[in-house]
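For reference, the structure I am asking about is given below.
As you look at this complex, bear in mind that one protein chain is not there, while each of the others sits in place.
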Amino acid sequence: MPKMKAAIFVEPGRIVLDEKPIPDVGPLDALVRITTTTICGTDVHILKGEYPVAHGLTIGHEPVGVIEKLGSAVQGYREGQRVIAGAICTSGHSHAALCSCHAQDGPGTRHGWKGMGGWKFGNTIDGTQAEYVLVPDAMANLAPVPEGLTDEQVLMCPDIMSTGFSGAESGAICIGDTVAVFAQGPIGLCATAGARLMGATTIIAVDSVPARMEMARRMGADHVVDFTQANPVTEIMRLTDGRGVDVAIEALGRQQTFEGALRVLRPGGTLSSLGVYSSDLKIPLDAFLAGLGDHTIRTTLCPGGKERMRRLMDVIASGRVDTRPLVTHRFKLDQIEEAYDQFANQRDGVLKVAITP
Amino acid sequence: MPKMKAAIFVEPGRIVLDEKPIPDVGPLDALVRITTTTICGTDVHILKGEYPVAHGLTIGHEPVGVIEKLGSAVQGYREGQRVIAGAICTSGHSHAALCSCHAQDGPGTRHGWKGMGGWKFGNTIDGTQAEYVLVPDAMANLAPVPEGLTDEQVLMCPDIMSTGFSGAESGAICIGDTVAVFAQGPIGLCATAGARLMGATTIIAVDSVPARMEMARRMGADHVVDFTQANPVTEIMRLTDGRGVDVAIEALGRQQTFEGALRVLRPGGTLSSLGVYSSDLKIPLDAFLAGLGDHTIRTTLCPGGKERMRRLMDVIASGRVDTRPLVTHRFKLDQIEEAYDQFANQRDGVLKVAITP
Amino acid sequence: MPKMKAAIFVEPGRIVLDEKPIPDVGPLDALVRITTTTICGTDVHILKGEYPVAHGLTIGHEPVGVIEKLGSAVQGYREGQRVIAGAICTSGHSHAALCSCHAQDGPGTRHGWKGMGGWKFGNTIDGTQAEYVLVPDAMANLAPVPEGLTDEQVLMCPDIMSTGFSGAESGAICIGDTVAVFAQGPIGLCATAGARLMGATTIIAVDSVPARMEMARRMGADHVVDFTQANPVTEIMRLTDGRGVDVAIEALGRQQTFEGALRVLRPGGTLSSLGVYSSDLKIPLDAFLAGLGDHTIRTTLCPGGKERMRRLMDVIASGRVDTRPLVTHRFKLDQIEEAYDQFANQRDGVLKVAITP
Partner (left out) sequence: MPKMKAAIFVEPGRIVLDEKPIPDVGPLDALVRITTTTICGTDVHILKGEYPVAHGLTIGHEPVGVIEKLGSAVQGYREGQRVIAGAICTSGHSHAALCSCHAQDGPGTRHGWKGMGGWKFGNTIDGTQAEYVLVPDAMANLAPVPEGLTDEQVLMCPDIMSTGFSGAESGAICIGDTVAVFAQGPIGLCATAGARLMGATTIIAVDSVPARMEMARRMGADHVVDFTQANPVTEIMRLTDGRGVDVAIEALGRQQTFEGALRVLRPGGTLSSLGVYSSDLKIPLDAFLAGLGDHTIRTTLCPGGKERMRRLMDVIASGRVDTRPLVTHRFKLDQIEEAYDQFANQRDGVLKVAITP
């Protein structure tokens, strides 16, 4: 039985490179040989034991690769094709999928909805930090990479860009909107780019790391607020003449950013939340206008499926957005433990790493 | 200067009937002689000092009456016409109004949005528990009562029915949805009726007062859960085969109902909140799926304006919904202090009272 | 090779009952033994040669039956289960499906959208007027019938009710809307029921056949206009005080009904078109307000997929709508040629027929 290398979760604090069998290909699957993948903040939560996964699981959910083998029932693809798949794999046929809520894809019962059920790679099935990954429901998930695009150009599509853009989309940003984006990590930066792409005319980004603040401008922010220098709520209210913003995007997963986003929202505005929280949240009565502010709070996991991937790659191919600057460091798969160490500790201004088997 | 009787807020704990001058009519106003009005739970918050208003203000925001006098610039109406106006008065011309967010109507500046700015009657201007009320921006707010409808038939339109229905509308209920409505006071009962009207096929109402539970069935609930007999979250999950509801409507304004509504929500579902909260809210991490559940939480004040009123009165005229059973008690304006006492203390199964000057 | 009886298209004018092999079951398919099916107006178009299909094809697209055999990759069902499937079969994984446009489901390429590609039964694959039908992509399409519902109760779900309701849904009917429905055949009747279910408060149905006009009232119409007695445009404008309707639903597929629907539309209104047209349409300049009326014209094929079917059967199970009165005649599969004759010629007040193998 042929073997491959894979980054495996052993126990909290330990993700190690080890060998595993190359998986068998079921009728609806595709085996993809990974050419580039990356590490996500969520993987760090797994590493730290803050998000539980099975021992022995291969981690990672952001694949760029080449089709090695197609399942017997898979049509419309050919082996050797360059593809990506979303971090979220939809079955296409669950009740959630048939309601366009692919991220909450559940089993095929009368009532199939499952919280985060679409997040399979590196969560409920083996992930992408490996030489090969098995993509389930390949026909719904595999998206061919347009000619001329490099691996690093599309590496953000499976998760970072899809999630970040969804922050703008779930906020239903309109032409002329004023938008605040709290936190400018990779997802926040993509939310900033997404807000720009949808026609927001005043985009205010909040962070404190100089390199991220600079990148925020590059991705489309009109103003960048350093929260160590000024209270971001005060500053955003000042920048908006006391009106507040139409849409506030939360991209970190903390009470402070969630609450800041709520406090800068105009009556009738939308708080679009992308962060992964790790404790209960508080909604302050005054910020919430006692529940009478016509506010919307919306959370979004990450849109997936091949059509989503096609669209995101078209954004890249059109030159509208370039996410290459987010890839600040590169590692071989053999160096993945070192990559985790650098990424988890945010050393050397790291934004995203590229991992190549 | 002619005088009229009015229910006036004196200080926390005291709303008294007193005399006031009949107001002058500005060019955009209409003076309406009240024929029937009512008391709202919000008025009780005012009475108890939980919601601050100016001393000397006339309370009440639910008018049914007759046009006594029209402002010099008001066109399209005639004196003697029977009308209602929404609890929320839109200016029609603020930035919020021009974004269809009439309840958050603000002043006419570049950035005019004001939290709850559309709630004027009995909040920022004199209200309707009086012999006369001055309706601002009359052309945007006065809605003629269709022939054949009695005062009591349309008495719920200005607030209770508009707010209650908005719970269903803000939940974007679709044909075939499963909906839970937490609390069956007058607004919750109208939310139940609204859910039915929009095509929900399974409606689960939660309360514990037998008369309200029975009324819930009459307004369209398929199941009624008595929260003193069973944990409503457990019971709703059981009734939905573990799937949860598409839309949960909160109609009380408490942590318990808010949290219950969140806990029964399927991934991807919407929590439509109508309650007026009086303390901070907590979002439990697990109920919120750590922010990854594609949830929407939406609050709605109360849609206003004459078109909204026209539509609600058409609902009544068509016989689709009958809110008359909600009026359980009747008082003269002279008895308003007694009416407050009964309503505030929920004596004798009171749901809503009709007050006639 | 076991055989089954099937209604087969031979040539324009001839659909005959003949024998065919029972089909093999592929990995994603399910073989369903038909217990009840019906004939659709579209089948009559096929019979008359107005809509071309392959010679030898089994006709029919409205299945109620029992799972006989499941494909090797199908999970979540069991043989012997009572099921329906929509007239439209989604793959779940095409680009169209992933955009929620299941009716235009196309092949699995980068750009897969195909006009009417989701309509497979009796169009591009063998249909349901037979003893057995092969359901493709079973996991996306098979919907278990809730206990207690008879075949005839759910017989309209696969097409008539799904299409008719979509007329109301594509019109985005709101609480308080005024709606006109042109033509009260089975689909128009379901559009009337759908408008009622979504909260329209004035529903005006147009037809001339007494039995259909009476059924229109039963399905929820407030007014019924006999177009042989009065010009329906004039009559609808009169009934709406000259304002016109918010939503006009076309349910026949003729210039006259399309144009009538456009002419009664208020500025800003929506024409929701369900009919299958057989010639070019004309948009009169005046009815279209020279293109300046903020009008929407929307066509809808028929929403499909198991989640749609689940919701429609829930409507039936909840008692909100009862489509049994639409089934006016019953035939054995052996009598299908006679059934076609009666249905195509609208003899004896036929609305829909039930066919049982």
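Here the chain labels run A, B and C in written order, and each chain numbers its own residues starting at 1.
As a working rule, a residue touches a chain if its C-beta (ideal position, glycine included) is under 8 Å from a C-beta of that chain, and two chains touch if they have at least 3 such contacts.
Just so it is clear, the model here is predicted, and its values are computed rather than measured.
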With the missing chain put back, one of B:P12, B:G49 or B:P107 would touch it. Which one? B:P107
Looking at C:T58, C:T240 or C:T323, which residue reaches the missing chain? C:T240
Which listed residue (A:D29, A:E169, A:D207 or A:D294) would be found touching the missing chain in the intact complex? A:E169
Tell me which stretches of subunit B touch the chain missing from the display. 26-28, 72-73, 75-77, 90-93, 95, 97-100, 102, 107-110, 112, 137, 139-140, 144, 305-308, 310
Missing-chain contacts on subunit A, rising order, are 165, 169, 174-177, 194, 197-199, 201-202, 222, 310-312, 314-315, 317-318, 320
Residues of subunit C in contact with the chain not shown: 96, 99, 101, 103-104, 110-111, 113-117, 119, 240-244, 253, 266-268, 273-285, 288-301
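Note that only the chains that are shown with their structure count from here on.
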Going by the touch criterion stated earlier, list every chain that contacts subunit B and also contacts subunit C. A
One copy, subunit A, sits on the other, subunit C, after a C-alpha rotation whose size in degrees, in steps of 5, is 180
Multi-chain contact sites of subunit B, meaning residues that touch two or more partners: none
